[in-house]
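Missing here is one protein chain; the remaining ones are kept as they sit in the complex.
Chain lettering (A and B) follows the sequence in which the chains are written, and residue indices restart at 1 in each chain.
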Amino acid sequence: MSFDLSQLSAIVPLIIVTGMGCLILLAETFARNRARTGLASLALGGCVFAFVAVAAQWDAAATKTTVLQGMWVMDRMALFLDATFVATAAITVLISGPFMREHGFEFGEFYGIVLFATGGMMMVSHADHLLMLLIGIETTSLAAYVLTGCWRRNARSSEGAMKYFLMGAFATGFLVYGMALIYGTTGGEMTYAGIAAKAAVSSNSSLFVAGVYFVLIALIFKVAAVPFHMWAPDTYEGAPTPATGFMAAGVKAAAFGAILRLFGTVFGGPGLPGEPIGWVRILATVAILTMTFGNLAALRQENIKRMLAYSSIAHAGYLLVGVVAVGVGIAGAQSAVLFYLVTYTFTTLGVFGVIAWVGKRGDERLFVDDWAGLGTARPALALAMTIFLLSLGGVPPTGGFFGKFYLFRAAMQSPELYPLVIAGVLNSVVSVYYYLRVVVAMYFRDATRPLDSYPSASMRAALVLTAIAVVVLGLFPGAVVDWAGGAGAAVAKVAGL
Amino acid sequence: MSFSLRLIPLLPFAGATVLLLFGRAFSRQWVHLIACLAIGTAFLVSADAFFTALPAAHESGGLHDIVWAWFASGDLKVDLAFRMDALSGVMCLIITFIGTLIHIYSAGYMSHEKDYARFFAYLNLFCGAMLILVLGDSLPVMFVGWEGVGLCSYLLIGFWYGQTANANAGKKAFITNRIGDFGFLLGMFLLFSATNTLDMPGINAAAKAGAAGLTEISWMGQPVAFWAALFLFVGAAGKSAQIPLYVWLPDAMAGPTPVSALIHAATMVTAGVYMVARLGALYLLSPAAMAIVALVGAATAIFAAIIGFAQNDFKKVLAYSTVSQLGFMFAGVGTGAFGSGVFHLYTHAFFKAGLFLCAGSVMHAMSGSGDITKMGGLGRKIPWTHRVFFVCWLAICGVPIFSGFFSKDAIVAGAFATHVFGESLSWVGPVVGTVLLLAALCTSFYMSRLYFLVFSGECRADHETQHHIHESPIEMVGPLVVLAVGAGLGGLIGFPGGLFGHEEWNLLGHWLEPVVGPELHIPHAVEVTVMAASTAVAFVGIFLARAFFGGGYREPAHQFARSMPGFVALVRDKFRVDELYNFFIVRPLRFVSRGLFVIVDRIVIDKAMVEVPAAIVGVFGRAARWFQAGDAQRYLATFAIGVAAIFYLATRPPAPDAFKVTIQGTAVDVDARGVAGTAGRTLLYDFDFEADGTVDRKGSSPTAHFVYEGTGTYVIRVTIKDPRWGTSTRLEQKVRIQ
Partner (left out) sequence: MTSDYIAATLAILAGVGMALLLTMVAQHVGPHRPTKAKQIPYEAGSDVIGSPRARFSVKFYQVAIMFLVFDIEAAFLYPWAVNYRKLSCLGPLQDGVCTAGVSFFGLGGVMVFMAVLVVALAYVWRKRAIGWE
């Protein structure tokens, strides 16, 4: 067998997060009745080590290499996403501890499962083989189902988990069926390179094309694109708030990573083999539907969590514009999507962090009216929320502005995509309206109930971190843009494919 | 040449930060001291930059200060950089100088306010954002300021958030401005894809050079420059309250009066004019875009002025007057008289700020009421306010020597003399000029009405209010007097020296020349005629108003109202534009959204999911019973329908509309390329040239050549097949072979 231990060095970050996950599970059961903060520190430590390991691989990953029999690809795009996932996990860990303690469900496994999900996302971003993609997506999804349903005393949490699980299982069926069709019609190819080599020929087969569409459907289900979004509002609303942030940021980023790699290179756009598949056209329709539907539905919501669930659907729509731009062969569109993912990750985590911190036991304060007067009662928290909401709405000088700026600028380079850009800009203009409703409630209305909250250093640390990240991404996006550029180049059109 | 321009916006920002963080701990004296100091120092720095450093840098494009490389990726490089040339310098001086005066005034006006520190923090924040807007060297930086001032305006309109009207006004302003932002963003993207740069000098240089990307003909036969200019003008119209986006400004008067003066009269609302002047070279590329700007400006000028006739709220009159004056400015920049537009911006900043602050002072005296039907005879009771108002009134009416006269005259004369519209649109200039003269007449009339109703005759207020009438404190009157001096004599800075053979007497035009190009050359005859006409117009307006309203409501006013009650009511209701919007936009939208809800929720999901034919119902019904989990079955059904829809889209036969036939003698060439829905797909084409059922040419080539044996009329039938899904479409076309 062509295997040696040195190949393991490529998956060190994965080993760290999953190993730490196992350790946390054991620690949780053996160190019963101890403070759960120890578990959080373990998880945090795992994230830090994993981050260091990812950073250490960055230089070497300038050229793409494949290890483990073509299962695992090492390139900057995967590492860029890895770093995002690890950061997502770390912030989720910081937020979730105080949240669970306050709401009285000390679910120690939470941290372990977050790390397992992170491992699954890494598999997705590194996958160079359909099976690895499947395993990664399933690992992530199973963990996400548990995270959604882990607040057992809360009926909505169970409901959300149940729906998510049912729909997710359905989508996985499509994924596996699609993979089987691709496997069959390409004559037994499972590696991306192998499929890409035969895509041009195979795309004359309707079964192959059907397989590609099945895979596409399964992946856009994970990002909650219309019409496969139905689970998102219930799930996001029901899940414990930190888990919502984790899913909205991390799971979405992983799925977009897979879409970029699979549809950007293997099933590519013009100039790439497989162009006649025609998915670009369809994804463009899906993108417009997704952002329009998400924003229109969010306009009517009174529940902030549900509103943000719809807003996250809308953001998937903007990101799909970037994917369409990748599909028509615009250089740099990949980087724009990746940069957008980073800004969206921090913003989303921050926004759900604030929501997690505003509520108290037995009183989650999820309605817009509940937020009245936050501006005077807790100015720093209100300021953070304002920053996040403005970033979601794409108002400068926050990171969200540049995310949208790069994305739409990339799409603007092809006149065919003008309708998409116009729809995107119009939608983001509309979206600011409902984001600002929360701001108005916070600053312009007087509190109806006292707004005090439990003290928490880790919550504060997480929110300060995310708020700073969002502002820095808006003021000094240079470094991250460069990294995203390197990462995007890794999945740009690859010679010889 | 470099200069620490960053200090100018940084100072107000620092003030805002300090006040927001520690404001509640300071006493009131400290609060306004900090705020005034911040903006005052910014004025001194601007003045230093403008008068000492700038003259040396005139030739090299002005002072430039790169704070940091904001973002750079591939071909896109934008610095967070500031640039002060004559144009942005003049704007800077206006903003900081008038800003300082209004800060001082606010110290008196808002002295009873609970949230004193927050108010001053927002004011400082606004000034900082506005300075970023004008100093920004690239469109993204400008957009930061653009959004910033919008946000501050929103915060300040809603400052007295207890009142629903204010919150609603804030919302209205916000939504209208977002429409404008939409235009700004699209314009920005378009400019970038056309010129590959976002720097103002870069864009202007590309426009001056007539870059191919800009002059290329695009949609509807207009060059790219036209669309970019038009989109940006949508942004400008939103911010500067032009037809049809002006509706927010009158409502914005719900905010505190100093805010109205600073934001909604002197500075923020002029941002659109500033932007058009800034990107003048771009606009000059497209006469059609210029014509739109000029015509919209002129239409707004007269439209808002007419609405001003019948308003009975002091601030509302001034608000419509602001909309109208902004129309003058747009007409100025739209006719290529960029210098004149900016000149009017400058004089307007003085007299309108003065008028608003007088309004504040009057309302202060009248126990907060702004109803002019209840005023009158205030001239004797608040003499200083009266004197200041008198000067500003003459200025806005355009009485010679006062500032408004020169600037308005420059715009009108420019409109008559301009050549920017070219041959086909040459009618635009004279039309705009005439409309503006009429608008000037209206302006003079409604402003005089305001003056006579408020200051002349007997007081119509109730006894209680009359008793309390008093002159405002010194910190309010002081700034008023300074503004009055500016409103009275400020126009001399743009003195039309050309008339006397001394071009150099026009200081402002001289300063602006390197940025916006030389002043329009206006023939003496035109200049003199226009001056005479506008002087006449100003006096006619004043005397008419005096006949109607001198010393209170006179008989002619009543007669007029009685003879045309419908018209007066229509004007008083602001031509019912809000109602029109409500009827044509808001209600249909609500209707559509409710309809969508009914169709999607009630019919598609409830009915179609539940009551479709038995087979499907059976399948889903069984699934539903099996799952027993609330709505999940509907979700899955939607999922399945989504999959079906995607496959329907994917397998849909190509939907071409027509193919191209070229006839040469008895030979025909058929070209089915590029018909809709065929791009990017591998298709097979069958050509049947006689429609007799035998395929004459077939294969994957979309073109075919055929020679008919004789003349006559034939039908060509083309069948396009998608081999992958086995779908096909058939097209037919008749040809006559002679």
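Here are some notes:
By definition in this document, contacts are C-beta pairs under 8 Å (C-beta built on N, C-alpha and C of every residue); 3 or more make two chains touch, one makes a residue touch a chain.
Please read all numbers here as calculations on a predicted model, not as lab measurements.
In terms of the touch definition stated at the top, the absent chain reaches A within the entire complex. Within the complete assembly, A:C22 is the residue of A:C22, A:L131 or A:A479 that touches the hidden chain. Where chain A meets the omitted chain, the residues involved are 1, 3, 5, 22, 25-26, 29-30, 32.
One rule holds in what follows: only the chains that are shown with their structure count from here on.
In whole angstrom, the spacing between the mean C-alpha positions of chain A and chain B is 37.
If you check the complex, the residues on chain B that touch chain A are 68-74, 76, 80, 140, 143-144, 147, 151, 154-155, 158, 161, 167, 170-171, 174-175, 178-179, 181-182, 185-186, 189-190, 192-193, 593, 596, 627, 629-632, 634-636, 638-639, 641-643, 645-647, 649-650, 680-682, 723-725. Listing the residues of chain A that touch chain B in their complex gives 159, 162-163, 166-167, 170-171, 174, 203-206, 209-210, 213, 216-217, 221, 226-228, 230-231, 270, 275-276, 278-282, 285-286, 296, 331-332, 335, 395-397, 402, 405-406, 408-409, 412-413, 421-422, 425-426, 429-430, 432-433, 436, 440, 443-445, 475-478, 481-482, 485.
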